[in-house]
Every structure is written in C-alpha cells, then in structure tokens.
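Only one protein chain is missing from this complex, and each of the others stays in its spot.
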Amino acid sequence: MTSVKIVGATGYGGLGIIEILLRHPEFKITALAASQEIGKPISAVWPYLEGYCDLPILSAGSPEFAAAEAEAVVSATPDGVGQLLAGRELAAGRRFLDYSGDFRFNSPALYAKYAGRIAGDPVHKTPELLPGAVYGLSELHRDEIRGARLVGNPGCFAVSCLLGLAPAIRHGLIRPEGIICDCKSGVSGAGKKPVPAHHFPERYGSMNAYRLSGHQHVMEIERELSLLAGRDIRVAFTPQVVPMCRGIMSCLYGGLSDGVGQKKLLAAYRDFYAKDVFVLVKDASRPVATADVRGGNRCLLTVAADERTGVFRVVSHIDNLVKGQAGSAAQNLNLMFGYPEDLGLDGPPQHP
Amino acid sequence: MTSVKIVGATGYGGLGIIEILLRHPEFKITALAASQEIGKPISAVWPYLEGYCDLPILSAGSPEFAAAEAEAVVSATPDGVGQLLAGRELAAGRRFLDYSGDFRFNSPALYAKYAGRIAGDPVHKTPELLPGAVYGLSELHRDEIRGARLVGNPGCFAVSCLLGLAPAIRHGLIRPEGIICDCKSGVSGAGKKPVPAHHFPERYGSMNAYRLSGHQHVMEIERELSLLAGRDIRVAFTPQVVPMCRGIMSCLYGGLSDGVGQKKLLAAYRDFYAKDVFVLVKDASRPVATADVRGGNRCLLTVAADERTGVFRVVSHIDNLVKGQAGSAAQNLNLMFGYPEDLGLDGPPQHP
Amino acid sequence: MTSVKIVGATGYGGLGIIEILLRHPEFKITALAASQEIGKPISAVWPYLEGYCDLPILSAGSPEFAAAEAEAVVSATPDGVGQLLAGRELAAGRRFLDYSGDFRFNSPALYAKYAGRIAGDPVHKTPELLPGAVYGLSELHRDEIRGARLVGNPGCFAVSCLLGLAPAIRHGLIRPEGIICDCKSGVSGAGKKPVPAHHFPERYGSMNAYRLSGHQHVMEIERELSLLAGRDIRVAFTPQVVPMCRGIMSCLYGGLSDGVGQKKLLAAYRDFYAKDVFVLVKDASRPVATADVRGGNRCLLTVAADERTGVFRVVSHIDNLVKGQAGSAAQNLNLMFGYPEDLGLDGPPQHP
Partner (left out) sequence: MTSVKIVGATGYGGLGIIEILLRHPEFKITALAASQEIGKPISAVWPYLEGYCDLPILSAGSPEFAAAEAEAVVSATPDGVGQLLAGRELAAGRRFLDYSGDFRFNSPALYAKYAGRIAGDPVHKTPELLPGAVYGLSELHRDEIRGARLVGNPGCFAVSCLLGLAPAIRHGLIRPEGIICDCKSGVSGAGKKPVPAHHFPERYGSMNAYRLSGHQHVMEIERELSLLAGRDIRVAFTPQVVPMCRGIMSCLYGGLSDGVGQKKLLAAYRDFYAKDVFVLVKDASRPVATADVRGGNRCLLTVAADERTGVFRVVSHIDNLVKGQAGSAAQNLNLMFGYPEDLGLDGPPQHP
C-alpha cells in the first residue's frame, strides 16, 4: 500500500482523486487539506462521501498535514498553490503531482508566459524545481513519469487535443500551419465555484465560446506538439462550454499532407496507440458520444478525414474530470509507483 | 466465484447489474441474453462496455444460453418474461432473481390484480412458483432472501416508499388512513425505449405526473405496509417524472399518531435502520439531494414531521437504477450466496 | 398608453415584466432602476434585450428615477425594498405593484410573522400602507385589484397552491385538516444570484426538498385559504427544486369530504373558474406537463381525486416566472388600469 495526501481535497479535482483512490487496491489516503471548511470531516462538506471518507479537512500549512505519513502528495489545487508546497513535500521524500500549470513547464520564462495568460504572478516561487518536472500525459511521457518525483498533470482541454493530434503531428500527416482545436466542455471543468455564467438558469439551454483571445491550455498543447514535430507548431484554440456536467469533445482540424487520406491516417493512429489501454481509435462508421467515456479514463478518437476538402479531422472524446484530470493523475501515480498503469481504473463506468 | 447469467442484458436494468458484477470480486458473468441484437457482442450495442464486457448477446431461448454455466440467473426483463424462464432455470439448480412484477406476489390472484394495472395477461404462466417467491427488499426480508431460490426484485418507486414508511407503519407512528406517496423520478426509470414523452426536446424543461389512475407499484407498497401494520393499508400514489436521468425523491405523508413528534419519529427511524448499511436517516438540518445517492446503493431518509399541522413527512432519496434496481439485485445476490451484504457495493460514487 | 417604471429591473422578475410590457399595446416603460450596474443600458447587462430595451439603469433613489413620468411602478424587488419606495410613489399619484411579501399582508403583526420566516426585520417601514394593500391574485381578488393603488403580487408557490385549492376550500369539498402542498419548482424561482446549490454541475441531475421547517409562502396560502373557508386553515408545505429552468408543479392533497368524489370535484372546479381565462381545469384523461404552460400565463389544474383512498388530489401547473410572477403582475396592471385582463398576455408561448 502506498499512502497519499491530497491538497485541494474539496474541489472537483480533489473529489475525483479521492473517489478513485478509495476504490484503488494499492493506494491509501492518509490526509486531506483544503483552504476552507478546515476542521470538518470532508463528508460534512460533501455528504455523498459519508462513510466512504470521513477524514478531517486540514490546512495544507498545518503541522498535522505536514507530518501526515505519505509517499505521494496530490495537489488538486488552482494555479499558484502547488509551487508553494512542492519544495517542502519533495524535501520530505515524497513524490508530488500537481493539477495546475505550476509544473507543466520546465523554465521560468515559459511559466511566466503561461501565468500571463491567466493574469497570475509571472514569477514562479520555486523555479529550481521546474527543470525536473515531468509533463504528466502518460501516453506521451510514460517513461519519464515512471521515474518522476514531480509531475505536472495536464490540463483537460490539452489532454483531449494532444491525444487527438499527436500521431498526425508526429508523423507529419498534417501541415504544420492552420491547426484548429474546437473544444467543447461540460461545465464541471470550470470548477465548483458558483459564477453567473454557470448559474443553472443561465447555463441551462445555453452554450458559448469564451476566452477567444487565448486560453492558457494552448501553451502546453503547442509545447508538446512542437516537441513531437521537431519544429514550432501553433494552434488556434476555441474553448466552448455546453450545458452538461462532464465531458469534452474536441474537433481537431488541419490540412492533410499530400498523399495522406483516411486509410493512411487511421492506420497511423491505430499504430501509435497500439499499446495504450486508455486510447481507442475509431472511424466514423462507429457512432461515438461523450457518454461512451463518461465516468471512465478513456479517450475515444474518431478519425474522419474529409478527403473531399483535404481537411484533416479528428474528434477526441474524454471525461474532463477523469482522463482530463483525476484519472490521468491516478494513471500517473500508478506509473510513478510501479503499479500496472490501469490499476484501479479498469472498471466500467455507469450508464446512462 | 459465483457464476451469473443475465437476461435482458441490453436494457438499463441489465446494464446496471453488468456494471456492478464486473467490479464485484465474487461474481462472474458467464452469459448474456436479450430479445434484440442477438449475435452481436454487447459492446457493439453499448460501446462504453468495450473491453469491459464483450460477451455475445444470446437468445434467452437458445440452447447455448440454457447450457451456459451459472449458479444464478438475473432476469432484468419487463413484466411477463421472467415467468417463462424461471421454471427451467430453477429446475437446472439455479437461483433466479427477476426484476419485474412476475415474482413479487405470492398468489395468482394478487398477480392477476397487478397484471390488470399494466394491461397485461392476468394469468401467471407458472403459478406453482409463486408461493416460494421472496420479495427482494433486503431491509425488510433479509432472512428469507438468504435462503431464497426465487426472488422478485422490488420496483424502484416501491423501494423508496417502503424504506421511507416502514418504521412509521411498523410502530404505528402514523395513522393508517390518508397515507400519500408523492414520488418524483428521473427519466431512466422509464427504460431505454424512445417514446414521445421522453424525447429530449419534449422532456427537457418539463415535468409531469402520470398514471394518476393507479401505478402498479402501489400494490407491492400496500402489501408490504399491510404486512408491517398487521392490517390493511392503502396509499395514494402520485408518480411524476422530472427532467434528469437518475434519481427518485419520494415525499411521504400521513397523519402523525397522537403523541408522536419529530423527536420520537427520528429515534424510531434510527433504531429501525441501525444495522442497515445502505439506509441513512437524517433530519432536516442536513441538506440532502438526490445527488447524494446518485450512482450508489444508498437510501437517504429525511425525517421532518410538520408538528404545526400534525403532518408526518419523510423524504426518501435513492438512485432508481441502483438501490431502485440493480443495486438491490446485487444486494440480494450477496445475501443469497452468503457474501457480505455490501460486497461490491461499498465504493463511493462519482460527483458531480 | 400607460407609462410604467420598473424597480429591480435586472432580476428575473424585472426582465419578465419588461418582456411583457414591451409587447403590450397599452403600456410603455419609461424608466428602469436596480441596485447594481447603475448607469449602463439594461441591454449591456442582458444582451438579449439589445435593440428591444436599451434604457439606462438608474438608482431607485435618484432624482432622475423619482421624476420619470409614470402612472404605475412595478417593484420587482426582494423583500424589504418595496416598502421603502411605495410611500413616495403613491404620494406622487402612482399606483404601486410590489413582487415581494412587503404588501401581501394587511397588518404589521402578520408582516412581522412573515418577516420572521425569512429572517428579515419584523418591523414594517410603512405600516400605514398595509391596510390598503390588495393581494394580487386576480382570480380571487379581481374586484379589489380593479380599484387598487397598492398591490402585493403573490408568491409563485402560493399562486400554484391557491389556484389549485381555492374551489375545494371554498365549497368545503375537502376536510380542513391535513392539507398538503407538495411543490416542485424550476431553478429560476431562486433568482439570478449564483449560489452553490444552483451551480450548474451541482444542480444538473439533482433534485431536493428545502426549507422543510417552513417556507414563507405558506403564510399567504393559509391566509387566503382561511378567508375562503371562513375558518382557520393550515397546510403542510414541502418546497422542492428540480433541475429545469421554468415551471412549478404542485401536487395538492387532502381528505375528501364525505360524499365528494371525482365527478363532483371536477364540476366544482370547472364552475369556479368558468370565467377565468388563465385557469384551465382538466381531469387525468388528458396528459398535462409543465411544458404546456411554459412561457405563458396559464394555470393548468388536473383534478384527480383518488376515491380508492379518499384522498383529494389536484396537480397545479404554472410557469413560475409568468403566472407565478410577471404575468400575474401584468394581469394585475391590466385590471388596475381598466384594460382587458389578458391584454398583452394572449399570445401562444413557444414549444419546445
């Protein structure tokens, strides 16, 4: 059994990893921290957890939380928090996985650029840790994650886009210019904090695009794609919210490279993900919906090049709270501690 | 490991038990049957199951299904189907659990009355089996279920009403006349078949009451309450549908017996369910919503007598597809085969 | 043309009356006030109004708003606001219609009791106005509203319950004890302010009962029913929220008086509302849903006594924002100014 502490336990990302680890045969949750409701059992804040997890909510800065036994820390926290905690926890010999953008980049300069997009402080608090951080998208960085002590879990939109574009970019199947990520997300991606745009009567029966001037996830998408391509790649990214709770569907477009058609594309995708248990590649003959991945850690890719127009087209489906967040985190923890990659993630979700 | 065959595998009730048994450490699914899509793997019909369960769909009447090894059969079928199968399977030494009204009553006469309410054939096809059938609401019939070979799983509305009313009726805390069950259900309770009333644009943003002339579940509610009271009990039952997928919230009303107030009522409920792991009793100081039981096998009861008017009031919350159907079925199977009652049902659901 | 000023213009209740008056042939909106976003055109706050209504938002206390020409003022404001404005406006010769509980009661004592239920200040600021206030449920107080200068618009739950119970109470068709109002509302009834319980991911797929200790609308329900009965009437009231935007469905229960059955009940309801253009009486043979009244000013009553149990049962359907609020307000304004009661309210809503 590997013991895990969770910071940011009361947000949707915290709940997600709690739910998975409670069912996981090899991980044990030893302490929870959050910035509010301190002192209460988490089941007083989230009654559905009563009897499953009744640990008290501690302050992340408390001696009690610091001293709690753990081999790993999951920081399911907003941008800027993990970088304040990682140093201490790493020094105590723990492995550290952070949900935010704090450890997705390996240089202070890139982080500063990222922070600018979210109007955050551009100065990273522990820049010395950045070079050692690993980007936690298992399908692209499996080997580095295995040995990693510090992992930056990917953004939900980024997971859907990267898994959908990686094979095409890696093998030059699409042109490097004019790549488009048209991404639709359920509302849970915005977190648990009530805001006017997600007040039920406003959101019910309404969808919209937002941050057209530049969502922050575009940075990690471009960084990873550029690594795969061996050259600079830019993408136009249109984040959208639709009135459902869970799920991301990203329609990914580009120009097919000369001589590349549906058949070649499909074969390349199937080959690329041949050993990835969580990525399924389909063609348009099989109807796919976000319901097919809801509640589970899978990414379902529909490869459907539009040969008539020369447009590359892949539709990527994930559950934003699982493969897009807590599921990827658990997958990373499995890799970090030498467990089978899908341990605790291999059961079917519920339908409908 | 105990092997189980499932009939009606492609409906919501069949999917529910498949999902639970796939995660269950002691049950193994050996064969699936349904009336349509025969020959296909179930994951071709329900793609979310791909890789989790790819068994072929057989005809329930086929030699292959009849011969499939199994110690238990779950008949997740509509009214009238289980009674055609139970005899054969029982004769083969298997235990049989049926989801419909086929085995909820112990006499042909009561069944005929039930069948009349659903415009079905009043003549039961295997009346000789009825006396041995056990009503599968574990909290009320635990001991009989333990030894049972034939179990009639309860109706979803009935589960919510019976758990909400049983302690009050058993102890005479409410008057026997004028009991009201005002029951709201999510749409999944109506099954997977598309109908105009549940076509998305019609159902979205709309709720309604239906079958005001008499829903069939009232019969098992009255039978069980009468058994508990030791006298004839009738209830007025108003089934309603609200635009959500899963969940039943039943508001149960009656007249408080003389001298009964909130305190006494609450104590009686807590005592009645002291040993029932799936029933939680709360008072109105704790906010409760169907989301608290969604995806899980719990029943959450809010006991909130209205002393000002003398009105008894209990709000009962379940997931109609879990505690209202497949979860109760798994709980019954656990009891029938001597496993801990909550085995495979003890993990937290997902939120939100 | 009759000119109208609106306070609380940016809430759902304010928008509702704006929408109706913009389409109304005889009313003209001359000024808007709200407590926030002052100075902006209302269409900057609510873009869907662009081009339809671009009036600036004023402060209700500003000289500009006070001086704006108007024969009527609609105060679409929360409890406690209207009582601060009514005196001034009435003194200026305007008629005043208030949405809150401020003018639903005719004595300081009753108001104090009401205020206690919402944890408000029990001391009314203009008690001298209370005796002259008229309760604005047109179907019950049509003649008084015609001459009224000060109208307290009814609560949305109260509208649904009163219209559903009035005939039975008036004619003694149900027993005076044990009356139950089981009321389900869409989320818009809670207003536009974001709160955790109505944050989209929390509300989606979840329903709950609330304020079981006593919702404030029960007071006006009981007052009106008592007036109709000529004796004291109490009701047990269970407010509930379901995940949809608009609509209230109230299931109303009681004990049928001796000799009263479905036929007699239905006839009494049809007779009672024979001249009310907005109330339709149906029996259970006609399927009814809240979608049938969504967007319109109607109340649809399904009369379905349960003779088997002696339980009186009426299901009342309204749109909480129309007949439950702005539509009733417009109906009242029509009466107050001598226009046909349904003027501007006689078009069909949209479906689906």
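The chains carry the letters A, B and C, assigned in the order they are written, with residues numbered from 1 in each.
To be clear about the criterion, a residue touches a chain if its C-beta (ideal position, glycine included) is under 8 Å from a C-beta of that chain, and two chains touch if they have at least 3 such contacts.
Everything numeric in this text was worked out from a predicted model, so none of it was measured.
Engineer: Out of B:Ala115, B:Leu129 or B:Met244, which touches the unshown chain?
Structural biologist: Residue touching the absent chain, from the options given: B:Met244.
Engineer: Which residue, A:Phe27, A:Tyr253, A:Tyr269 or A:Tyr339, contacts the hidden chain when the whole complex is considered?
Structural biologist: If we include the chain that is not displayed, A:Tyr253 is the one touching it.
Engineer: Kindly state which of the options B:Pro201, B:Gly230 or B:Gly261 is in contact with the chain not pictured.
Structural biologist: Here the residue in touch with the unshown chain is B:Pro201.
Engineer: Taking the full complex into account, what residues of chain B touch the chain not shown?
Structural biologist: Touching the chain left out of view, chain B contributes residues 12, 186-188, 192-196, 198-205, 243-245.
Engineer: For chain A, which residues lie in contact with the unshown chain of the complex?
Structural biologist: So the residues of chain A touching the unseen chain are 177-180, 182, 184, 186, 197, 201-202, 204-210, 212-214, 234-236, 238, 240, 242-247, 249, 251, 253, 255, 284, 287-291, 294, 302, 304, 306, 308-311, 313, 315, 352.
Engineer: I need the residue numbers on chain C that touch the omitted chain, in ascending order.
Structural biologist: With respect to the unshown chain, the touching residues of chain C are 12, 15-16, 18-19, 22-23, 46-53, 188, 204-205, 245-246, 277, 280, 286-288, 291-296, 321, 346-352.
Everything that follows uses one rule, which is that only the chains that are shown with their structure count from here on.
Engineer: For the two copies chain C and chain A, is the contact made of the same residues on each side, with over half of the numbers shared, or of different residues?
Structural biologist: Same: most residue numbers at the chain A-chain C interface appear in both copies.
Engineer: Averaging over Cα atoms per chain, report the distance between chain A and chain C in Å.
Structural biologist: Their C-alpha centroids are separated by 46 Å.
Engineer: Which residues belonging to chain A are in contact with no fewer than two other chains?
Structural biologist: 12, 188, 204-205, 245
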